[in-house]
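Below: the structure, in structure tokens.
Complex shown without one protein chain; remaining protein chains in place.
Moving on to subunit A:
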């Protein structure tokens, strides 16, 4: 029997004012019935364009060429928009990363799904409501009748993603294409969505999964294709690919995933060598750090509580950070991590509790008293662009945080020096941050943060918006900086692998309270609290790659 999806030598080009850009340069792939195939690659690799092209949504100005483009035995080359409309939803459903953008904000979830049913004439008008409820139940949306009447903004990210999947499977497509379906979600929610996708496959639906995260696709995919610059550089069965990657780029991607085993090593491999075990690239060791003396307290927080109305966001949190130490802070979204970060950074006052920093009272004092110490404590946020003045260019962004006494001429030299330290060239000085890549922007933010030589940097999800390999470079950079400057870090992330890789000690937050804290190895190896355990269970890892037991439906 012919495969469900057969693509041969697919090219997608875009016409732009600056010339023709080749996004996809001759890829071939097949998806059998009931199979799950994953395409892995970084931003700009052409993976999303591929996914969109397969449902006829390559976009304006795109020209698509292929030797073969068969979907369920149908040649879809030369399909016109109206032909594609019959394909989409019925033959192939598409699930995108951001359900809030994909769902119509002015329609209830039920109406959204009902429309798919109506368009493709799946069920009669009378049975439609029942069918919608059934579909929402299929994707395990609790209280489906009530949810069907709700609008997308009333649902959490995980529930929205489920509703989106429900609308994608409403037309009973044989192929489900999921483009980064879990990227914006917490680990536990991500695990649920992956389980849901695995369930659909068990029900006979083929899956084409697009992701930048190897660990995620390893959970569900039978075969993996690694894509780079519009080409497939390597493909093979998941287990084989992860165990013995043949292409240097695949090895580099695997080496970039932070985890317990990567501690003390570089993630971004400059020279990728084949390990003796034939698998993951050997990693270089990180430079030695100044010794951390646990009694040399830099920042101490005691009994911090913060309420918004009658909702307690941070509940009696106490911890301390020693000079030069890296304290990890993990928890799901809504657990109070960011509020705590803002209290520590002195941007938000706690209702009760006290913070001391550099042996001085830091909380509950007038800003005037705090100002001299401000420059010792810096902040790096998840979205660097929004933390830059929109009028500023790179030189101004970084220069702003230099000592005010530095003269004009020296200023530029010092900015160049700071940029060099974060691995950026002086050619970026007069560029606008908007024109930089995500990784470059975060480097600029780091350069600005280290400008006043702070003793503590609060990093609030600094790598969450980045691709694995860019994340690897930024994490390496932070590791280098703390080694040379002896800077302490409060490192906040929802990614346990990242925290495990970088931190000395870790705090686990849940519902505003710290449920567990201690050395990172102890906490993650012998978790005592249920919540820590569930976070760890939900974490997709490459170690359990292949055909893992826990994600079976």
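In the analysis below, a contact is a pair of C-beta atoms (placed from the backbone, for glycine too) under 8 Å apart; a residue touches a chain by one contact, two chains touch by 3 or more; residues count from 1.
Definition applied: contacts and distances are computed from a predicted model.
Q: Pick from "Transcriptional regulator PadR-like family protein", "Urease accessory protein UreF", "Peptide transport system permease protein" or "histidine kinase" the UniProt protein name of the chain that isn't shown here.
A: Options "Transcriptional regulator PadR-like family protein", "Urease accessory protein UreF", "Peptide transport system permease protein" or "histidine kinase" narrow down to "Peptide transport system permease protein" for the missing chain.
Q: Considering the whole complex, which of A:286, A:345 or A:415 touches the chain not shown?
A: A:345
Q: Out of A:371, A:420 or A:533, which is the one that touches the chain we can't see?
A: A:371
Q: Among A:121, A:390 or A:407, which one touches the chain that has been omitted from the display?
A: A:390
Q: Consider the whole complex, including the chain that is not shown, and state which of A:23, A:242 or A:498 touches that chain.
A: A:23
Q: Using the touch rule from the top, list residues of subunit A that touch the missing partner.
A: Touching the chain left out of view, subunit A contributes residues 14-17, 21, 23, 43-49, 52, 55, 57-62, 85, 88-89, 93-98, 101-104, 112, 115-116, 119, 164, 167-168, 170, 180, 345-347, 367, 371-372, 374-375, 377-379, 381, 383, 386-391, 400-401, 438, 452.
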